[in-house]
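The structure appears below as structure tokens.
Just one protein chain is left out here, and the rest sit where they should.
Every chain is named by a letter (A and B) in the order it is written, and numbering of its residues begins at 1.
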Amino acid sequence: MSEAIIAKYPLFQRLDDVCTIADYLLTQGANDLEEVTDALISMCMTYPEHVVETGLLMNVEVLAASLKPKNRSHVHAHFMAIQKHLHDITDQMEAGKPLVAHFPSMTPEPFIAMDLAYMCAEQLSLYLVGALTDGVEEILDASEADGIPGHSCGFQRAPFKAMETGQLPMPDMFMCTTAPCNSSNMLYQMMMQRYDIPMFVCDSPYYWNDRSFDYFKEEYKRCLQGISELTGHTIDVDVLRERVEMSNRQLQYMYELQQLRRLKPNPDPGMHRAMDLAAWLMAGSNEECITYQKMCYDEAKARADKGLGVIPEGMKEIRTLHTYGWTAHFLSFPDWLEDELGSTELECGLSIYPGELVGLVDTTSLDTMLDGLAWRSFNAVMHRTVMTFSDLHIQDMVSVATEYDAEVALFAGNNTCKWGWTYPKMLTEALQDNLGIPCLTWETDLMDKRFRSPEDVKEMCREFFNTVRMSEA
Amino acid sequence: MILGVDIGTASTKAVLMDDSAIAWQCKIATNANPEAAVAAVLSALQAERTVDRADLEKVVVTGWGQNEVADVAKCDTVASVVRGALWNTPSARTVLCMGAQESLVVSLDPRGRVLGYARNDRCAAGAGRFLEIICEPLECSVDATAEVASKADRKLQLSTQCAVFAESEVVSLVNDGESVANIMDGILGTIARNVITLCKKVNKQEDFVVAGGLARNERILRTLQDALDVRLHRFGPEPEYICAVGAALAGGRS
Partner (left out) sequence: MIFAGVDVGSLSAEAVLMEDDRLMAHSIITVKPNPVQSATIVMDEVLAETGLTQDDIAFCVSTGYGRERIPFAQHDISEISCHGKGAFWANGDVRTIIDIGGQDAKVIRIDTNGDLVDFVMNDKCAAGTGRFLEGIAKTFGLKVWDLGDLALAGGDPVPISSICTVFTNFDVMCFLAKGRSRADVALGVADALATRINRLVTSVGIEGGVAMTGGVAKNAGVVRSVEKVIGRKTCPLATDPQIIGAVGAALYARERYYKQQAAN
């Protein structure tokens, strides 16, 4: 790890601190906040000041949820993975390797195989918003004062303003896709124009079919080629193979875990869904990612073998489909749903990578690997989900609802998500009319907790689940 | 006998349900004080029917103020609305309840299970308060508004949806010599349109039950009927009591 680089960028330091804290607090054998108090106090007295500062900002609800036996081990494993990832990229940066910032629609094996430094800025800010109470509201306000519209998506707005103010490193190039939306396109272009940063864009087709995939994979390869020419780094096929084999192993666990969620009771806790996306974005980076995903799978499998679920004893399970996705500033939401309302999370629109659809990458040759990786991107969350007239995503959600036997659906739509609000009425109609599934829809902000507070969301959900229960009776 | 009390933002409605029939009802101002409102209802019940709290199987509270009241059973507003609607119209598939500050529309499956619902979010357009606010400069009582509007001879379109700005627009229109009837008709049309927008958020189907204070307004009902193209059933005998009835029948959360 490069301490110098981490210290240079405040949000890198924050993130490293969060991981350090997680490593300490989640390995004390403490099951709740009370039991971890002594360790917390000890941490304040013995750890460096910047760690303690970060510690004081920790989202207490997320910490409490992370300490629970059903969540603790794999949450810890996840933060070890992200810390390793952070250390690896800062090492690369210190060694002078060019830094590519990529959109959350691709996995990083090719960048690793080109011996580059890489980061997904959106993924990094997710952790900061999720783990810390001071989130990114100040950064979002600064962005708005700068003239960036407040109704553009915070997912880019926050990390880009952080780059502009030196809190995150400014990359040497961008790689992104035109999917999902105007907001991401506009913001990436703004960064390109303001700072003269080369941008490699895969033109995402509108339709989802063989012809459009043939087009897209050429786009994907063209962008990687461009990065290669710009940096003078070429893909080392052996390294690529090694990394793809790693990501294949990681994703294999992810796919098997999805199958377990079809069981009754659902043996998989929902809080790590957002972390699954984050892990996907690091697929192939390190062994720790595989350890994380395997742990999630092993724990769920152990429960499944005993017919156990994840909600309190005596509560009736309500199998819940999250048709939009998670809310970054309210990561503890799925855990709260489980323990308060018996609502278990089946899948979510922002972390669903259907195994049989996305598939594992054929490692035979460079061509098969690039094709396989392009197929992964093509079908990634925020790519596949936005293609055609939303009927693809709606159909996916209906399939999951049917196959996993969903009983209710929640749509926690990001208010700045241009794509997200085009389809929820059609989706709820499909779920309600065809499958008789009650749906609750609300507006929130992915990153900014001031828009709708977690307390408001909890009130709404209590009312909804109470109403559904009474309805059934 | 179960007492159902709907503590709304403006008024508190209570019904005494004996089996499935309304044995007594009462409506008082909430005055932002839920506990006092419930106490007042119990007093009135004692005074008018000599029924004490001890004679009741249960007191079930619903509506905006339910969280502020202790020692009672509670029922979520949506559940109350639904239960009340089904009591009135067993074949109900959509329910619209127009309150003082909040309008709520619920869609049900053929078995009466809730499929989804929507409320006005952060905005008083389409709520009862809107009508109250503009009744002042027009010097008209809320109950008389439909009657007044029935004499309109011209269709007016207001430029604003906002209840607060509408007040000043009304004053300007009065000054421009526009008749109170035309203005009132325009306002009722605006309120109805805002409610219709809300209804479009759910899958509206027959049979469609309408309730809440504004459901007494014939002009609004007619506009809803025409726009939604479904047969409307007004909750009876009095539309404000839907939640109180529903809460009493539902019996509260376990």
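What we mean here is this: a contact is a pair of C-beta atoms (placed from the backbone, for glycine too) under 8 Å apart; a residue touches a chain by one contact, two chains touch by 3 or more.
Small disclaimer: the values here were computed from a predicted structure and weren't measured.
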Among B:V142, B:V171 or B:L232, the residue in touch with the chain that has been omitted: B:V171
Selected from A:D115, A:D141, A:D236 or A:D298 as touching the chain missing from the view: A:D141
Contact partner of the left-out chain, one of B:A44, B:L86 or B:I133: B:I133
Residues from subunit A at the interface with the omitted partner, ascending: 141, 144-145, 147
Absent-chain interface as seen on subunit B, which is shown: 9, 31-33, 101, 122-124, 127, 129-130, 133, 162-165, 168, 171-172, 174-176
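In this section, only the chains that are shown with their structure count from here on.
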Whole-Å separation of chain centres (CA-atom averages), subunit A against subunit B: 43
In the complex with subunit A, residue positions of subunit B that touch it: 75-79, 82-83, 107, 109, 112-118, 121, 201, 203, 250, 253
Residue ranges of subunit A in contact with subunit B within the complex: 425, 428-429, 432-433, 436-441, 443, 462-464, 466-468, 470-472
